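Apart from one protein chain that is not included, each protein chain of the complex appears where it belongs.
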Amino acid sequence: MTNAPASLVATTLRLVYLARLREAFGTAGETLVLAADDSPTVGGVVAALHARGGAWAVELAPGRAVRFAVNHRVAHRDTAVQDGDEVAVFPPVTGG
Amino acid sequence: MTNAPASLVATTLRLVYLARLREAFGTAGETLVLAADDSPTVGGVVAALHARGGAWAVELAPGRAVRFAVNHRVAHRDTAVQDGDEVAVFPPVTGG
Amino acid sequence: MSVRVQTADFDVAREIAALRAGDTGVGAVATFIGTVRDMNDSARIDGMTLEHYPGMTEAALAEIVAEARARFDIRDALVIHRVGVLAPGDQIVLVAVTSAHRGMAFEACRYVMDLLKTRAPFWKKERTPSGERWVEARESDEKAAQRW
Partner (left out) sequence: MSVRVQTADFDVAREIAALRAGDTGVGAVATFIGTVRDMNDSARIDGMTLEHYPGMTEAALAEIVAEARARFDIRDALVIHRVGVLAPGDQIVLVAVTSAHRGMAFEACRYVMDLLKTRAPFWKKERTPSGERWVEARESDEKAAQRW
């Protein structure tokens, strides 16, 4: 099975929640294992979180402004994720 | 004669020369009496100075970039001058 | 080029002197300082807390400055952004750009601020008389960044 495509094995990700979303989710982050049949993308992560219901469903509902980074770089829902990646989920930035 | 128009009496002006023009004219300023038949304008002042020849004719020749102020306000050749005015003649500014 | 995230305040004169140090080809220095206002969206602001995303912040700021250097004919640039607890009147951010002539310095300084506002991971939480609230992103900031 060592030659199997990534999408057929579980993907372990480090999730980071920031600012308002950290407070809404009640945690600064967690380890998430994407199942082999989840999309190995940021969108797949969002779908897995949204499926939990509660604050997750509210904050990640379609149309809500949510931003992402993978390994500290700006990412979008179609950005691919790999085993070991750090995926950050946060509101639009308001610095400066 | 107290009701005569200004253009029929002599106009005494304080002239100020600055920067490169001060050096070219060899003086920081002078008192100029515009004759009654000179135009009582900045252009009249320029004509009177230009008529002296030498550096005056060179620096005030048509086409040379020269700037003017009357009583510390930006002026042009058609700006009127009155007895007692301070008329400055200088090159384009280069501050900042 | 230098990018710093810090809780401490900064002295703009000292920072500009360090940025210019030894470079007498500099003829223009454009700077921008963002400060904490005492009012926002009709509410009195008693202060704010700035949160950021360590690691990504420095990378995002460095990338923005690198883009400004590639895009404008400038000599050097500096960004300092504070985090933590701030009071009204406090300095939040400094962007300083040096160049030979003023046009490029102004443009690059504004570019860095516009991109920082939409791409650098900072979040402001305001303290008001009726409690704390997260600042909402402004549509005008998005438009300012898209202008470039």
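Read from first to last, the chains carry the letters A, B and C; within each, the first residue is number 1.
Throughout what follows, contacts are C-beta pairs under 8 Å (C-beta built on N, C-alpha and C of every residue); 3 or more make two chains touch, one makes a residue touch a chain.
Here the structure is a predicted model, which is why all the values come from computation and not from measurement.
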| item | value |
| --- | --- |
| Missing chain: touched chains present in the view | B, C |
| Interface with the undisplayed chain - residues on chain B | 16, 18-20, 65, 69, 72-74, 88, 90-96 |
| Residue numbers in chain C that touch the chain omitted from display | 11-14, 16, 20, 24-39, 88-89, 100, 102-103, 105-106, 109-110, 113, 144 |
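Just so we're on the same page, only the chains that are shown with their structure count from here on.
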| item | value |
| --- | --- |
| Chain contact graph, described as a line, ring, star, complete graph or other shape | other |
| Chain centre separation in whole Å, for chain C relative to chain B (CA means) | 50 |
| Geometric centre distance via CA averages, chain C-chain A, whole Å | 28 |
| In chain C, residues with contacts to at least two other chains | none |
| Junction residues of chain B - those touching two or more other chains | none |
